[in-house]
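This report concerns only the one structure given below.
Only a single protein chain was left out; the remaining protein chains are all shown in position.
So that you can tell them apart, the chains are marked A and B in the order they are listed, and the count of residues begins at 1 in each.
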Amino acid sequence: MAVAEKIDTPLLDELEKGPWPSFVTEIKKARQTSPMCDDLLGQLELSYREKIGHWKHGGIVGVLGYGGGVIGRYSDVPEKFPRVAHFHTMRINQPAGWFYTSDALRTLCDIWERHGSGLTNMHGSTGDIIFLGTRTEELEPCFQELTANGFDLGGSGSSMRTPSACVGPARCEWACYDTLKLCYDLTMTYQDELHRPPFPYKFKIKCAGCPNDCVASIARADLSIIGTWKDDIQQDDDAVAAYAAEGVNIQKDVVDRCPTRCMEWDGAKLTINNRECVRCMHCINVMPKALRPGKERGATILIGAKAPIVQGALLSSVLIPFVPEEELEETVKELINRVWEFWDEHGMNRERIGELIQRVGMANFLDAIGLEPVPEMVSAPRDNPYIFFRTDEEQA
Amino acid sequence: MSAQPAKRITDIGPPHYEKFLPPIIKKNYGKWLYHERIAPGVFVHVAESGDRVWTVRAGSPRLLSVQTLRQIAALADKYSGGHLRFTSRNNVEFLLDNPDNIEPLKRELQEMGFPVGGTNNAISNVVHTQGWVHCHSAATDASGIVKCVMDALYDHFTSESLPAKLRVALACCLNMCGAVHCSDIAILGVHRRPPKIHHDALRKMCEVPTLIASCPTGAIRPATVDGRQSVEVIEAQCMYCGNCYTVCPAMPLNNPDTDGLSIWVGGKVSNARTAPKFSKLAIPFLPNNPPRWPEVVDAVVNIVNVYAANARKYERMGEWIERIGWPRFFELTGIPFTRYHIDDFKHAGLTYARSTHIRM
Partner (left out) sequence: MPVPIEEIAEEMYKMVVECEGKRNLKASDLTKAMIAKYGEENCSKEDCKKALRQLMDSGRTVYSYFGGSYVTLPKKEGAAPD
């Protein structure tokens, strides 16, 4: 299909100026194969003129049997822009670590060119491949072509959302566990929860290989699995000296920046008191050739992060300080099952697990999922003396 | 619903990642020793085996046409054995086993308009939401502002000259479909007026108890309107979160005259040095001014410049502000401190200054 008509978009054209790559240029490129993009440009220009969006709530669209993976979207000015009257998004579960072959990428492109606007996001905020804009009748055929080619939809609505993972051991020396494998295994284990929303609200899982947390799991995941280590930082003294010789100010840029002041530099040798180290990664980040995470690796499991809706934003907090790598998958699965059971029983509509824990109290939550309280779970013990003592316990 | 075809494949999950790993990655999986920076956007990882893999990273507009994706795939065929990956911040990465390919690949990426950079102490690509391109609750556009901001910060993407890494994110409403609440600089679309209630539509499509329960401040209550059951909003209690609109389409709160943007600073996700932290309010409101949003661009550039000039090496935005104190941040940036900067929701008291530690 050739570009049929000239569309006047003086405001959007301003966004083709400047050095950063332009999404407007991308939409214009996709016009070569999809007339939907003409009307998308038209409607977007209208939004730019009127300073308001022109999309309506989604409601009920999807593929047969699934309750997730499609975000319904309709234009509120379909008479002006009939080709985006429907403009649904499909979320396609990305391969762990966002690795592709060029063939796989082209396969996705071909499918999407046949069934939708030809516009994508690589990737959406949760990690999925986003196919941006199609009609209701294209959803099922597109889905069937995707699964025939080895791809499947991701999560949306009150489902487990598509888990994601950092690049992990594929290309990072700091990966303290196999993030790609855990992400893939969890995704496969919970296909039903991913595709058929069973929960009070969304549930996100993110696998980060080290405390640098390149997938923002502590900010965004209901269950954050962040790699860490138990033994000593692996240290190469010659390499430390080489960094110093190259001009790294070990005292100022490494030792003085250590949050627990657990290291000393005498001008020739770096001494780390590993008992005091909180595994923040700073010294390792500065000198990756000289310092590495220890050999006894695993992960810290944290729970409850979320964006503000409804009761305010939360960061994840520690649930299990350290799980050895070899026990990680089993521990995580057992934990997930218990957490989901509790949430299923007590969660209110649109209440994330973090909010539920705030509402019922962490201690009650721990009782329910069968975890013992440990001091690593809190930044400090309570300073509030209103304690709910349990009547079933011996008075101390 | 159309008839079920003979063989319908479901629940297969994503392709196994191993299928897509380059041979050099497969060979050295979990056996990387260290990495070194080569140039902005280029670094090398060295494996125990002695193998090296060079990564070239380029920024993308996130919204990509299939035409551009095919160009990217062709580059992968030409330079990285048909393999590539994307990062959590919408960058594309080519993993090369031959360093001779670095420069020609960089050249071709730049010719395509894709900047190479985003590594170390650079501003990496912006994580953002859909905005007017696809969202029903957007208070502003997303891609457009990101484009304008990154045009202005372009040199910070292609160089590594900042004190530390700087992460910018944008969300077009309080739903925050992006990790904006823990970013060095967060640009957040805001509504500032209560929802308008479309009573007829509400009766048809919304469940009133769910709607009432959706309000975090209890501002929605049942009411009789024109003799029929509906709801009303206690406007003084509304903080424009849009949660009611999400559960009930008859409560829209998009408003072209009053919607706009706010700027938040000092958040981080990484555990390096200091604990992860939320971004805090810097500017409560800036106007929606498409197509180039000059007020937002200027505000972000100003904050970046003041940070770059004043922070010490390895200090993230929030770490720098904690060291110098918020009063000094407002003074240095020239941003006025207002009543809106003082929290009044849950746990507000935790943000009050509860000491006499004051820089005079």
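Just so we're on the same page, contacts are C-beta pairs under 8 Å (C-beta built on N, C-alpha and C of every residue); 3 or more make two chains touch, one makes a residue touch a chain.
Predicted model, so just to flag it, every value in this text is computed and none were measured.
Note that the undisplayed chain, when the full complex is considered, contacts A, B. Interface note for the absent chain: among B:T119, B:T246 or B:S262, the touching residue is B:T246. Only one residue in the set A:G157, A:P211, A:P293 or A:G312 touches the chain that does not appear here, and it is A:G157. Checked against the full complex, the candidates A:Y100, A:F131, A:Y201 or A:W229 give a single residue touching the omitted chain, namely A:Y201. Note on the undisplayed chain: of the listed residues A:T136, A:T189, A:N274 or A:N364, the one touching it is A:T136. Panel shows chain B; residues 1, 4, 198, 201, 204-207, 210, 214, 243, 246-249 of it touch the chain omitted from the view. Against the chain not displayed here, chain A makes contact via residues 56-62, 64-68, 72, 74, 76, 136, 156-159, 192, 196-201, 344, 349-350.
Methods note: only the chains that are shown with their structure count from here on.
Centroids built from CA atoms put chain B at 12 Å from chain A. Within the complex formed with chain A, the chain B residues making contact are 1-2, 4-5, 8-17, 19-21, 25, 29-30, 32-36, 45, 53, 55, 59-70, 72-74, 76-77, 82-88, 90, 92, 95, 113-115, 127, 129, 131-138, 141, 143-144, 147-148, 150-151, 154, 157, 171, 174-182, 210, 213-214, 216, 241-243, 246-247, 249, 254-257, 259, 267, 269-274, 276, 278, 288, 290-292, 313-314, 345-347.
The touching residues of chain A, counted against chain B in their complex, run 11-12, 14-15, 17-27, 29-30, 32-33, 40, 44, 47-48, 50-59, 64-66, 73, 87, 89, 93-106, 108-110, 112-113, 118-123, 125, 127, 132-133, 140, 144, 147-148, 150-152, 164, 166-167, 169-173, 175, 178, 180, 184, 187-188, 191-192, 195, 211-216, 218-220, 226, 252-253, 257-259, 279-282, 285-286, 288-289, 292, 307-313, 315, 348-350.
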